[in-house]
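Only one protein chain is missing; all other protein chains are in place.
Labels run A, B and C following the written order; every chain starts at residue 1.
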Amino acid sequence: MKKIESEIIDCLNKKNVKINDLTELVFEIQSKYTPSVTLKECKKAIYSVLENNEACHAILTGLLIDDFINANYQSDTTIINIIKNDNFSYGVDETIALGIVNLYGSIAWTNFGYLDKNKPGIIGIVDRQGKNSNLCTTFLDDILAAIVASSCSIIAHNCG
Amino acid sequence: MKKIESEIIDCLNKKNVKINDLTELVFEIQSKYTPSVTLKECKKAIYSVLENNEACHAILTGLLIDDFINANYQSDTTIINIIKNDNFSYGVDETIALGIVNLYGSIAWTNFGYLDKNKPGIIGIVDRQGKNSNLCTTFLDDILAAIVASSCSIIAHNCG
Amino acid sequence: MKKIESEIIDCLNKKNVKINDLTELVFEIQSKYTPSVTLKECKKAIYSVLENNEACHAILTGLLIDDFINANYQSDTTIINIIKNDNFSYGVDETIALGIVNLYGSIAWTNFGYLDKNKPGIIGIVDRQGKNSNLCTTFLDDILAAIVASSCSIIAHNCG
Partner (left out) sequence: MKKIESEIIDCLNKKNVKINDLTELVFEIQSKYTPSVTLKECKKAIYSVLENNEACHAILTGLLIDDFINANYQSDTTIINIIKNDNFSYGVDETIALGIVNLYGSIAWTNFGYLDKNKPGIIGIVDRQGKNSNLCTTFLDDILAAIVASSCSIIAHNCG
């Protein structure tokens, strides 16, 4: 495993997100379309996203912005307030996620739109945590949705 | 109304799609987030998309491809077969739709992903028509979803 | 080689575009950034794009639209006239190309913008052919630029 990949897994663990949470979500979504898919293949698809340099950069940049907001929660600039409140019109979190899903084709980015609206499993947990506490998770939920959406696309293309 | 705009409305009518079908869909989806929105505002948002030159070009190009496939239904080239069957891995219909929703920001393209999966109302009717008959509607359903998703984004930004 | 891949190569040959023309362009552009790159590696990168299903679909759809316009050159609908004239405000050709370059990350799509403006080598030849004759090449030049831009990105990421 590459250094950058294990760094992402550590960062996610510190935020109480386990790779298994993502694996389960990929399985739940994709087994409707690919009934033969296994949990092991879902996990493999997730790791394949985490091995992609460009995806890693987007993930770590999103996590960095959340961490920066959390470290400066008392700051009161316009943009920090907008990010903290994850205002409905703020779309940079979705844009950074788009930088990930675009790499995995049209299935990935339509999946992302669906996950972004429905927020199943760990994505919804993280989203509600941001809304109900002082913890900024504005970028985290979209990054998780992008990883899951991309993994589903990998499975769809591989397993037909 | 511009010539190109009334041409699109004529094309859609010939395919049994009425602007009112789209208006109702926009109202149904967006009134959850903007309870004060009126049917009139939904219709105005749709017309505003149809006034955008770049959106018009994408809409008419998508309709042209469907019409071309329908006129050459007996042809048997690889790409014509792929488009006719709207194979799950065929994503050019979504790509052309992306050319529309991108103009209306992140709310538009996440909405599009949601509509593309759920296919409510006229979008689902058109999609099933393509799947259950010899009529090619591969591009039409995505174009309708893009118009609806963009209109919802216009309302979200205007009405806050 | 997959059937769809050899079909693309045949289509391009019929339009007087040889894979070698594209190979030379990739070499010319990318050797500035990756001086050690060989012509063989450039050719391999191009074939790797042509092996990608989603890229193949976008390429064949673009070529299909050009062919359709050429077969209906006397038609006089608004959209056929716009595509024939490759009006500066017509962007669906770039949108379909975006569906290819997005798969290869940010280097691919910035490269594409550059090639689309500068039109070096075979890209410019094809573009001028469309402008100076009755042959519609509106989609072809952008598709070639997308293949070249994506191949350059593959080399950039592999050779670092």
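One rule holds in what follows: a contact is a pair of C-beta atoms (placed from the backbone, for glycine too) under 8 Å apart; a residue touches a chain by one contact, two chains touch by 3 or more.
Remember, predicted model here, so these are calculated numbers, not experimental data.
**Q** Which of these touches the unseen chain: B:62, B:99, B:113 or B:130?
**A** Final answer for the missing-chain contact: B:99.
**Q** Which parts of subunit B are in contact with the chain that was left out?
**A** Here the touching residues of subunit B are 53-54, 99, 102-106, 157.
**Q** Taking the full complex into account, what residues of subunit A touch the chain not shown?
**A** Residues of subunit A in contact with the hidden chain: 3-4, 7, 53-54, 57-58, 60-61, 63-65, 68, 78-80, 82-83, 89-92, 95-96, 98-99.
**Q** Spell out the interface residues on subunit C facing the chain that's missing from view.
**A** Residues 33, 88-89, 91, 94-95, 98, 105-107, 109-114, 116-118, 156-157, 160 of subunit C touch the chain absent from view.
Methods note: only the chains that are shown with their structure count from here on.
**Q** Do subunit B and subunit C face each other with the same patch, meaning over half of the contact numbers show up on both, or with different patches?
**A** Subunit B and subunit C contact each other through largely matching residue numbers.
**Q** Any idea how many Å lie between the Cα centroids of subunit B and subunit C?
**A** Result: the chain centres lie 27 Å from each other.
**Q** Let me have the rounded angstrom distance from the C-alpha centre of subunit A over to the C-alpha centre of subunit C, please.
**A** Taking the mean C-alpha position of each chain, the two centres sit 32 Å apart.
**Q** Taking each residue of subunit B in turn, which ones touch at least two of the other chains?
**A** Subunit B, residues with two or more chain partners: 89, 91, 95, 98.
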